[in-house]
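In this view, the complex is presented without one of its protein chains, the others remaining in place.
Up next, chain A:
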Amino acid sequence: MLKGYVPPYNATVVQKLLDKGAVLMGKTNLDEFAMGSGSTDGVFGPVKNPWSYSKQYREKRKQKAHGENEDSNWLITGGSSGGSAAAVAAFTCFAALGSDTGGSTRNPAAHCGVVGFKPSYGLVSRHGLIPLVNSMDVPGILTRCVDDAAIVLGMLAGHDPKDSTTIQDPVKPFTLPTFADVNKLCIGIPKEYLAPELSSEVRSFWSKAANLFESEGAKVIEVSLPHTSYSIVCYHVLCTSEVASNMARFDGLEYGHRCDINVSTEAMYAATRREGFNDVVRGRILSGNFFLLKENYENYFIKAQKVRRLIANDFVNVFNSGVDVLLTPTTLSEAVPYLEFIKEDNRTRSAQDDIFTQAVNMAGLPAVSVPVALSNQGLPIGLQFIGRAFCDQQLLKIAKWFEKQVQFPVIQLQELMDDCSSDFEIEKLSSVSLKQ
């Protein structure tokens, strides 16, 4: 739909970075209109996870596969902001921006072994972010370490007059202090997040992380978010409804793709939208319009809004009971091969993969995925921290401490790098961050 469209203005977040001297390397690939959890449904084709080519993964594969074409079984990045995660993971840039509506920044961050940060809703301006679900979208930040994410957040956060949903207060850039009071911390482990589909490896790392905090003197307790099981369905109703509304502007009249049909305005609209949108987008528009019909509105949309309130209140109650931060998995497992991923359709995959991340968007809370360790297959596994609303700094402080403890290994892309002359050693790259 937006093929060839060059926006005549910069998003606030982009402009802020440019104003501070950032250099724009390029625009990254994603699922079309940010709908998806694999970054496989974009017009430019699917995104390949750099870890597919890493030494760590390849070595493990050699033990298993025989006579397989090297490139045929590459892995997905997760999504929908997979291109941005891949760019950061492959050392193309220091930081990348994505969007996060149901986990679209945190999910690929976990699969690509980078830090994926979702700010509190209202902290960072959405002006210029093509909306998916206006009440849940935020710009996401992808970096190789937590300090970098904090630097970027410091530049982006704060009131924007062009976005009426941003908080009024200005925000000053900040540096993360070293977190010393781990023993005063209270970590919550939501019991409903122990899903049966959760891979044993992820479960094990989750458990180890909890133990790590406990061993440092923090209080680690089990908590309950009782309405968790309704959140996928609730999210789908609200998401598709907003999508149907937000996509109504794409008619080919003012900008973007326009079909060749001239018979009537309506015929032109219909053909343009059929040609310009993929199946996933069209499916969501149709569902959303169904939920918004007068006869369905009360039973679906209003109901979903009420359930959303319940879900948000679950978090409020937990934080009010003394919990500082929640610790959960980010994804069900490590990244899967593309060929396996596409065996199920987009909608099914989204429903499965968003399970740990989308309740956070419904509650508008800040969350961050931090890479923890490599799986048995040599692929990254990440864990998620969820903080109180507008306590983003506090959240990042804790994440930074955790990151230091786990010492996640640097991706070894030596084989690819051998093609180009390189005077620097790979090991040093991990410390080449924004912070001097």
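Of note:
In this section, a contact is a pair of C-beta atoms (placed from the backbone, for glycine too) under 8 Å apart; a residue touches a chain by one contact, two chains touch by 3 or more; residues count from 1.
What we mean here is this: contacts and distances are computed from a predicted model.
Not every chain of the complex appears here, and the one that does not is recorded in UniProt as "Glutamyl-tRNA(Gln) amidotransferase subunit B, mitochondrial", selected from "Glutamyl-tRNA(Gln) amidotransferase subunit B, mitochondrial", "Acyl-coenzyme A oxidase", "Sodium/potassium-transporting ATPase subunit alpha" or "Electron transfer flavoprotein subunit beta".
The hidden chain makes contact, of the residues A:Leu293, A:Val316 or A:Leu339, with A:Leu293. From the options A:Gln15, A:Thr92 or A:Thr165, the residue with contact to the chain not on display is A:Thr165.
Shown as candidates are A:Phe301, A:Phe315, A:Phe341 or A:Phe385; the residue that touches the absent chain is A:Phe301.
What chain A contributes to its contact with the hidden chain is residues 2, 7-9, 11, 126-131, 133-135, 161-165, 168, 241-242, 244-245, 247-251, 253-255, 265-266, 269, 289, 292-294, 297, 301.
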